[in-house]
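Every protein chain except one is present and positioned as in the full complex.
Our next item is subunit A:
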Amino acid sequence: MLNRRRFLTSTAAAGAAGFAALHLSPAFAQDAPQVQIFVPAAPGGGWDQTARTMDQVLRSEKLISGSQITNVGGAGGTVGLPQFINQWNGKGNSMMVAGMVMVGAIIANKSANNLTEVTPIARLTGEFEALVVPAASPFQTAADFVAALKADPTKVPVAGGSAGGSDHILFGLIAKTAGVPATSLSYVPFAGGGEALSALLGNQVAAGISGYGEFSEQVKAGALRLLAISADKRQDGIDAPTLKEAGIDVELFNWRGVFAPPGVSDADKAALITLVETMAKSEAWATECKNRNWTQILLTGDDYAKFLTEDTARIGAILKDLGLA
């Protein structure tokens, strides 16, 4: 399908087609395989960027001779997932990029298919979340925020991404740890990080929760104050405690990983794991991750499958508390 879309674009581009194809001319290694990457989201988002960065790094490291990326967007990935399960069944050289958002979407949309039907290959990256307040806010620490939340959750409107997404889930987890009923929270969902950011900069809400990358520049410029991050440990160059250090026992990565279709052979699965592991340990991948504020949280094969089961249970429980599942 991407072929068709690219074809349309380049037809439209007429003279520009040559430039658009600039990136498609690497030096091919003779024996390197071709891979197909399935992205259950429209071009431009986090999964798509993951796929395109993988494509770039895999080729520059000469691990593959080329790849083809297919986008089938919609509804947090739950439109693409059935297609990947049914139409890509048994294709050993293919991978789907997905992540925590899809786990939530499957539960919230009551999707007929879920991630136990595909073959987990590797968890690659994660973005930890940040809890921020406008510079003029009375909250100086995460403890201040939690205290206000305990006193009256309706007085603490918090902005973040769409309802049931990773930002909302983190807010639910924070409230749960603090003993505040999730249903009493005042969560203000915005379509994207940018819109949530403008509500914070305009002092429309008390606090904001989103991926750290969404807020980092505003924090550096002093327009927002970073109270805590949801990573497992302190991060270099970020002057804020983790939620755990701040006394809130919550850790959350908005993780992204890759899956093979159902019905692939063990040999194919092992080959894909090796391929992705080699890529993840390359310098080129490390540089890309650094540029994009992605934390590497590599986990492969069975460990990844185990993590997936646990995370699905955790997300399912919190979405239920929030009244979304």
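Quick note on the criterion: a residue touches a chain if its C-beta (ideal position, glycine included) is under 8 Å from a C-beta of that chain, and two chains touch if they have at least 3 such contacts; residues count from 1.
The criterion applied here is as follows: contacts and distances are computed from a predicted model.
Chosen from "3-isopropylmalate dehydratase large subunit", "Tripartite tricarboxylate transporter TctA", "Integral membrane protein" or "NADH-quinone oxidoreductase subunit K", the protein name that UniProt gives for the omitted chain reads "Tripartite tricarboxylate transporter TctA". Screening A:T125, A:S166 or A:Q218 for touch with the missing chain picks out A:Q218.
Within the full complex, the residue among A:P43, A:G66 or A:G263 touching the omitted chain is A:P43.
Contact with the chain not shown here comes from a single listed residue; of A:A143, A:A199, A:A271 or A:A305, that residue is A:A199. Per the touch definition above, the residue from A:Q36, A:S65, A:N93 or A:N109 contacting the chain not shown is A:N109.
Although one chain is not displayed, subunit A still touches it through residues 1, 4-6, 8-9, 12-16, 19-20, 22-23, 42-44, 48-49, 52, 55-56, 72-75, 78-79, 82, 108-109, 111, 154-155, 157, 162-164, 168, 186-189, 191-192, 194-195, 197-199, 201-202, 204-205, 213, 216-218, 220-221, 223, 290-293, 324.
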